[in-house]
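Some notes on the structure that comes next.
Yeah, one chain of the complex is gone here, protein chain that is, but the others are all in their spots.
Right, chain A next:
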Amino acid sequence: MKFLKFLGTRIITFVLVIMIGVTTIFFVPRFMPSDPVENMIGQMISKQSNMTPEAIQLYRESLSDTFGLEGSLGEQYVGFLKKVFVTGDFGPSLAAYPTPVMDMVRRAVPWTLGLMLTSTLISWLLGNFIGLLAGFRKNKWYAKILEGMAVFLYPIPYYVFALALIMIFCYVIPVFPLSMTLDNMAFDWSTISTILKNSILPALSLILVGLGWWVISTKALTTSVVEEDYVYYAKLKGLSQQRIMMRYITPNVALPQITTLALQIGGVFNGALITEILFGYPGLGKLIYTGIVQADYNLIMGTITISIVSITIATFVVDIIYPFLDPRIRNT
């Protein structure tokens, strides 16, 4: 009964967060100083300088109608909610008209998930492992070296770091291509190997830059946990170092890190814009960027809604499984 009440509260929060997020993402682009119709008219008249004012007005009406921007804001909002919650359709992208936004999202999601999930998980595993070592075996040489490397990489701006990787591995020692070249999308070894080859460098950049934070935070947590009474007690009991680390320290350190990991996994749907631009990697980040730069309302709403929903789901899942992981929460 207690759990059902807990679950009910979480579900209500989940729905509310999504509603507020989706409503915000509907209205915010409409208050931007740019407008997709005026933007397109601006581009058109800069090339076709002799359009009469009447022709411009006809063009404006035609574009508004084509893009589904006719009607009051309220009418557009109701239409938008219907589309999102009933049909899951965000309409056509204005930047790639008449391609539906969902087609573009569907094309980008596997790339983003493949890169971001893999790099987030590897970074998390490696970072926590090194952080644990650095906190628990802080006087060992290998712990110091690994921690030193992570701390060294952490403050480097991502753009600079990624560009340095490109210069080293695509230019000085050209083992990777400068830009991604996918010849076809057949499911065969050739395609898979091309994708892997083109993904290694972007993944490496994300892993190495992400590593620093995990190492630093895990080390801080480990150092704190090591000082706890129950760890002293375990040592006094004569338990092995390995057992103390695996049974007493790791679970307590891992809990907050799992929460952060879950949120980061939810956030992978934001894509990795700089990575995608620098490495020419396809993904959601570039779609979001295109939507903003070209004032493509439908594309912005489609991509950001997916991001909002995924982060909310991740938070919801963490909320639900946390009591199973942490007896303290379960008992309260």
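Definition applied: contacts are C-beta pairs under 8 Å (C-beta built on N, C-alpha and C of every residue); 3 or more make two chains touch, one makes a residue touch a chain; residues count from 1.
We take it that contacts and distances are computed from a predicted model.
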Chain not present in the shown complex, as UniProt names it (candidates "Peptide/nickel transport system substrate-binding protein", "Calcineurin-like phosphoesterase domain-containing protein", "Cell division protein FtsZ" or "NADH-quinone oxidoreductase subunit F"): "Peptide/nickel transport system substrate-binding protein"
Residue among A:8, A:79, A:157 or A:174 touching the omitted chain: A:174
Contact residue for the chain not shown (choose from A:76, A:118, A:290 or A:310): A:290
Candidate in contact with the missing chain, chosen from A:16, A:182 or A:263: A:182
Touch list for chain A against the chain that is not drawn: 32-36, 38-56, 58-60, 62-63, 65-66, 92-99, 103-104, 107, 111, 142, 163, 166-167, 170-172, 174-186, 188, 190-191, 193-194, 197, 200, 240-242, 277-280, 282, 286-287, 290, 292-295, 299
